[in-house]
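Missing here: one protein chain of the complex. Every other protein chain is in place.
Labels run A and B following the written order; every chain starts at residue 1.
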Amino acid sequence: MINIDIGATAIAILTLFGIYSLMAISLNLEYGIAGVPNFGQALFVSIGAYTAGITYTRVLPLLAGLESVHPCGPTMGQALQLRSEIMAAQPLAGFINLGLTFLIAAIVSGAVGFAVSYVTLRLKEEWFLALVLLVGGETVRIVVRGADDFICSHNGISGVAQPFYFLRDPHSSSLLFMLLCLALALVAYVYSQRLAHSPYGRMLKGLRENEDVTRGLGKGISLARAQIMLIGSAIAAVGGVLFALNTGFVNTNDYVVNLTLDIWVMVVLGGIGNNRGALLGAALIAILDRFTQVGAIALNMSGSEIEFNYVRFIAFGLILLLMLRYRPTGLLPESRLTTNAHDVVRRAIGASNQPPTPSRHRDGGHPKHQGGGAMRET
Amino acid sequence: MPPALLTTSLVNSIQIGSLYALMALGITLTFSVMKLPNFAHADYFTAGAYAALIVSLSGAQNPIAIMSAAFLVGALTALLSHLAVFKPLESREVSLYTLILASFAVGLIIRYILFTMADYFNLFDLRIGIPLQVLYREGFLILSNIFAWVVPTTIALVILLTLLLNATPLGREMRALANNINLARVIGIPVERVKNSTWLLVGGLAGVAGALWSLQTAVNPLMGWAAIISVFAAAILGGLSSFSGTIIGAYVVAFSENTVILFLNYSFGLDLAYKPAIPFIIIIAVLLIRPGGFTQLLKRGGKLQR
Partner (left out) sequence: MLLELKHLRKDFGGLRAVDDVSLNVPEGAIIGLIGPNGSGKSTLINLIAGTIDLTAGQVIFAGEDISGLSADAVFHKGIARGYQEPTLYFKMTVLDNLLLPVKGQRGERPWYAPRWSTWQREERAHALAAMEVLRQVQLLPYYDTLASDLSGGQMKLLEIARALMGAPKLLLLDEPTAGVAPKLAYDIFRQIARLRDDHGITLLIVEHRLEILFDFVDYVYVMHLGNLLAGGSAAEISDHATVREVYFGD
């Protein structure tokens, strides 16, 4: 039998929830609010992870006042030991390094997102953007894996320790790391909520619904789209840094299309265009992930020959298809976008007279409008 | 670059280009007729390869039997994914991104069903039991029996497909759908039946390509996904609408991945690890510079062309 440590399990799930939330919020801003089909999410997450792989091996020793050791090849073990020693003995160097990692990852990833969005403006068909992002993500991964000195090609870099490693107590260090993940997720959530409920969010939703009309109403849509890609990509990269710290490992194999699809599952499950939905989706997938891991171990121990990890992907595919078909709005449908404007008008009307109850009726005649019935929420 | 290497890489280019062509034609056809960029296409290919492998492991070494099994499995997988997933979504008029996402999900499901199966029956990295033989040797030029299977089969299938598209009622109906599906419906073309036939055809082609692929390389559940970027590059080069453009595109991609990269390696010391970047560069370059691909060069009007 397996013993499940409830405390450790809860910490693991909540940590994962925080990390997934960052990724899901990022995709929700890009696709849910602005309608940019980012099928290259794994790329932006991986930028964060690779940055961590580089800073923890090259920058950290310098911050600790020591000479860095080449992390790959014959000196691999030596470099790993150096990292552990610094992380254990010099928490300050570790924290400065972490801050730098976040900063560099967010800047690089944001810049890539911004640039991609601008380059692909020339694309003839909208879905080419999806293709470029998908293919770009896969290609970067393969090239990074092929390059020897970057993050040690196939081997990856292990021993990328959590920032609270110096506490020497796995329980409290992982608890603090969990709090860090949750805090960053909270910041991202509040930020994205404020963004969505602003005139900028309104413009992005306009862009999502009808690009041509939005341009015709005087909006510089290319810039608006590039900006949200910048923001979303930066958030994804922060999630990537945490992801790498959580697993303690940077390897290109983690950033395949399946990761992109995982993030899509979260957003589709929770509710496209709803930041709270992104959180819900992240929570559900974090729980599901944890239980698949436990289930896989249990199944293996019971002597079953079925590899549970494969079943996980089949289940994810089915969840996606079922949601798309039967509940395209997700578990938490998109809420109506509001700034303070609606309150202003409500109050102004209330002050002058009692508002007449609007009679709602439709006489059709808007063929461009698709799937509106499902999106409506009163 | 030594001539021996050059000849071998050229032979490889032709062989792999033919397989890319078979797959890319399916993508072009799906996109023209169904307006769907189908990323599950890769996995019809893998399903076909596994069908071929299983038939060959069960003792049948007749290539025709092997390929028929692959065609059948690929075709049925494709049709099933249409009936169970794409058709219901299309009838709800969902956005293109939803369809693309659904195609990813379909691919994921097929891939991991194959993984589960391969894991259970120990079917990882096996090859079809047809031994490699050298059929022809002249100087540096060496042609194997596999080459002799792949290339003529491809040519035959392309000719058959062209005939089907241009000389049969089904082909006419498919082109009508490609041009304007609403018009096709109005003039009484049985749209659903034509779509079903197209799916069968497309999946079958991918399946046969998978079977042929498994003659040259070991079969594993990720093989289709590994090839999909190159295949999309080929279809994009063909402008996603023209048969001849797609075929040229397939050979161009295969040539770049096999011969050009070797040349660059020899002349400029470029690491061969960068080979996967080639289809990406092709896709980006074509989309940015000449979104119509070769089709613009071969333009003759109409949506689905020879």
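Heads up, the rule we're going with is that contacts are C-beta pairs under 8 Å (C-beta built on N, C-alpha and C of every residue); 3 or more make two chains touch, one makes a residue touch a chain.
Just so it is clear, the structure is predicted and the values come from calculations on it, not from any experiment.
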Exercise. Which of the visible chains would the unseen chain be in contact with across the whole complex?
Worked result: A
For this session: Please pick, from A:Gly48, A:Gly94, A:Gly201 or A:Gly239, the residue that touches the omitted chain in the full complex.
Result: A:Gly201
Exercise. Of A:Leu92, A:Leu217 or A:Leu322, which one is in contact with the hidden chain?
Worked result: A:Leu217
For this session: Over the whole complex, note the residues of chain A touching the chain we left out.
Result: 191, 194-195, 198-203, 205-206, 209-210, 212-221, 224, 227-228, 231, 336-342, 344-346, 348-349, 355-358, 360-369, 372, 375-376
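As a convention for this text, only the chains that are shown with their structure count from here on.
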For this session: Report the inter-chain centroid distance for chain A and chain B in whole angstrom, where each centroid is the mean of the CA atoms.
Result: 32
For this session: Mind listing the chain B positions that touch chain A in their complex?
Result: 37, 39, 85, 88-89, 92-98, 100-102, 104-106, 108-109, 111-113, 115-116, 119-120, 225, 229, 232, 236, 271, 273-274, 276-277, 279-280, 283-284, 287-288, 291-292
For this session: Please give the residue numbers of chain A that touch chain B in the complex, ascending.
Result: 31, 37, 39, 119-120, 122-128, 130-132, 134-136, 138-139, 142-143, 145-147, 153, 257-258, 261, 264, 268, 305-307, 310-311, 313-314, 316-318, 320-321, 324-325, 328, 370-371
